[in-house]
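For reference, the structure I am asking about is given below.
Only a single protein chain was left out; the remaining protein chains are all shown in position.
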Amino acid sequence: MKTIKSLHEKKNTAILLIHCPDKQGILATVTEFLNKNYGNIIYLDQYVNREEEIFYMRVEWELHKFAIPSEKIGEYFDTLIGRPLEMNWKLYFTDYIPRMALFVSKMPHCLFDILARYTAGEWDVEIPVIISNHEKLRPVAERFGIDFFHFNITTENKNEIEKQELELLKNNKIDFVVLARYMQILSDGFIEQYPNKIINIHHSFLPAFAGAKPYHAAHERGVKIIGATSHYVTSTLDAGPIIEQDVTRCSHHDTVQKLTRKGRDLEKIVLSQAVYKHLQRKVLVYKNRTVVFN
Amino acid sequence: MKTIKSLHEKKNTAILLIHCPDKQGILATVTEFLNKNYGNIIYLDQYVNREEEIFYMRVEWELHKFAIPSEKIGEYFDTLIGRPLEMNWKLYFTDYIPRMALFVSKMPHCLFDILARYTAGEWDVEIPVIISNHEKLRPVAERFGIDFFHFNITTENKNEIEKQELELLKNNKIDFVVLARYMQILSDGFIEQYPNKIINIHHSFLPAFAGAKPYHAAHERGVKIIGATSHYVTSTLDAGPIIEQDVTRCSHHDTVQKLTRKGRDLEKIVLSQAVYKHLQRKVLVYKNRTVVFN
Amino acid sequence: MKTIKSLHEKKNTAILLIHCPDKQGILATVTEFLNKNYGNIIYLDQYVNREEEIFYMRVEWELHKFAIPSEKIGEYFDTLIGRPLEMNWKLYFTDYIPRMALFVSKMPHCLFDILARYTAGEWDVEIPVIISNHEKLRPVAERFGIDFFHFNITTENKNEIEKQELELLKNNKIDFVVLARYMQILSDGFIEQYPNKIINIHHSFLPAFAGAKPYHAAHERGVKIIGATSHYVTSTLDAGPIIEQDVTRCSHHDTVQKLTRKGRDLEKIVLSQAVYKHLQRKVLVYKNRTVVFN
Partner (left out) sequence: MKTIKSLHEKKNTAILLIHCPDKQGILATVTEFLNKNYGNIIYLDQYVNREEEIFYMRVEWELHKFAIPSEKIGEYFDTLIGRPLEMNWKLYFTDYIPRMALFVSKMPHCLFDILARYTAGEWDVEIPVIISNHEKLRPVAERFGIDFFHFNITTENKNEIEKQELELLKNNKIDFVVLARYMQILSDGFIEQYPNKIINIHHSFLPAFAGAKPYHAAHERGVKIIGATSHYVTSTLDAGPIIEQDVTRCSHHDTVQKLTRKGRDLEKIVLSQAVYKHLQRKVLVYKNRTVVFN
């Protein structure tokens, strides 16, 4: 069904995401390096955490006149700037289309929202595979023309199944994973394969109501606002770095069923916004927190 | 693709939407009428506009023990209560599934959002037909298994085409129309056939930026918040009764393109919330304003 | 400084707040009782919790033609309606101006906000006394012409001091207490004297970050939204029935100091909105949750 073409014009740019100990002149050093080599900067944002003295930066520049060949940029940058300044850096090229796997269970709203954006060309991404622990959403995957794999996970076979899933991800050259209301906890071994590359949506305003049944808990507590939180998955349940959150008002009129309905709209938008930020390479993780550039 | 069953249990209830000049005892009269005839009230909300002295009410009750047969309720209510109290009232039965037509042009986000909810069983509605002035979204309609009709509208043939469209709506027993980013202005003649039954989404916080290119106008004006507005269509452009609005923050970082992207998420959620309220019979129109019950 | 007159016209009305097991006809019974006795209803809102089958209602009516003398209304209502229907009800008269005590520590923003509204006549309330465990805000109290009492509370003298404070409240005929960023925990014995009559503001989106230093905790967790919560004080810290909450966006740019600054604006508005709802008799508590009428 990928019939609607991308809303974006193809870009031929590179992106650097950097964090390092703050010092005078880092920004000047990086921008000078790009300018001198004819790299026209089209995005630059930087942020200094002055309490921890950490410098964060995202810079994007055009490659068509850039003096250093793409395959050498990493090496040159590391030698001339990265290592001397003790940088932790990542380099991305926007002509590469990232490959994403979707994990779902029974609820279709996040899946539909993602597939709609995918089909409409809102995102530059490939979705070669959808994985589920239930059969229920297979028809949705099929109508959008995406391979659907059902794994019947039990406590006993979990290790074995995760091994098969990882194999499937590897074979499909998956760059990152999105848990679109996937109701299974991934093992630490699985998570380690995709550090800060598994995006989850939790249906509460974390850290309130972590774990199961957050709408029941919110209703029980009588809160006046409910929320949703998208975060990278770490080994501690619902405690990874938060990428995006949003909230909506509720009242005594809202039963658990109504909260669940209101929450669905929050969940799908918050998850999709987090995925979009991730795709744009605008999220940097440091010490279980994120820097999310504009 | 209607493979996922409804999230709602079937209800066998009736709904009354009422407005009338305010007087002492209206509420008591209505609830007594239902109680005496064994109608168990499961929803009641009422509101008095004390400036204009108008009473508004929505009441829903169970029919299975109700003493008056369904086909007689209207007559009895009108004779015993409606006429004596000068009420403007409407009666709905929840076992009837309303029939909705979608009008679209080229942008798919609202269409996808509505079809996803439809397929997921979020709404009790039938969507027999999608009408467009472009071919572009036919593949979307086809994948969801809904009939798609393309009308090539020009200034010259507009009257004739609208006649054909109205015929199509009539043949499909359409109850109400949703303009899901339909980029054509309907004639007064068309609108008169569906008074307060055509729901539009306008991509601004009305009454700011009515008319064409609201994101350009918002960018030009340098606003710090953008919005979307869903309203019933009347003969005055973008001036009908507002059902739902929402907003999101923006800044100098937001180009027209970025505003457009942010706005898409607003538009689809606001439109779908308005449609849901309409489907629940929770919207009452009076003097170009709405009362939207909880 | 009470030089600016009230923004409200004086009302001569009575308010009933009711909750009871739901049954057919409660609403009709109450409204009929008022109508028959020439009580013109100017506000009525009711809500049925259909899971727990509890009926909630707030009704306000004019007294000037009401057939039952004010001092007899409670008795008549209880005999004729309240006891037969097993109601839990409270009766208020709007010509009585409630008396509120303020407890503060060192932070002035909530205190200023409340005193500004008081002086501007936004609220119909009397504030005869401000109590603090510090001297710091005495000048603020003095400029607004309100008695300020400083109690030097220690772990050792807490019981004794609370006794003196309760005495002071009693002597001033205090109806309810507002903790405007009061940084002391009240004893259970104190709280029992004012059940659902002590309003606190907590500087987080409860139940996230209960207890001390919520902005530090929010910063540490890397949340993208912070909040404030106003609730009635119960014997469990920060766990009482929530009256009002609000939130604002934050980002990696926000240090603890900036979160604290942003939070101040939230705290003062949320607390004042909760106090206003309380003053209007629009808050009903049931099972550690609130029903807050419109």
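Residue numbering begins at 1 within each chain, and the chains themselves are lettered A, B and C in the order written.
Here, a contact is a pair of C-beta atoms (placed from the backbone, for glycine too) under 8 Å apart; a residue touches a chain by one contact, two chains touch by 3 or more.
Predicted model, so just to flag it, every value in this text is computed and none were measured.
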Touch assignment to the omitted chain, from A:Q46, A:N88 or A:S105, lands on A:Q46
Missing-chain contact among B:F55, B:F151, B:Y182 or B:F209 belongs to B:F209
Candidates B:E51, B:E71 or B:E86 - the one touching the absent chain: B:E51
Identify the residues of chain C touching the omitted chain, counting contacts across the whole complex. 1, 3-4, 108-109, 112-113, 116-117, 119-120, 122, 136, 139-140, 143-144, 251, 253, 261, 264-265, 269, 272-273, 294
So which bits of chain A touch the chain we can't see? 24-25, 27-28, 31-32, 35, 40-42, 44, 46, 48, 50, 249
Touching residues of chain B against the unshown chain: what are they? 47, 49-51, 56, 205-209, 221-225, 227, 241-247, 251-253, 255, 288-292
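We take it that only the chains that are shown with their structure count from here on.
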Chain centres from averaged Cα atoms put chain A and chain C apart, in whole Å, by 42
Two or more other chains touching the same residue: where does that happen in chain A? 251, 253
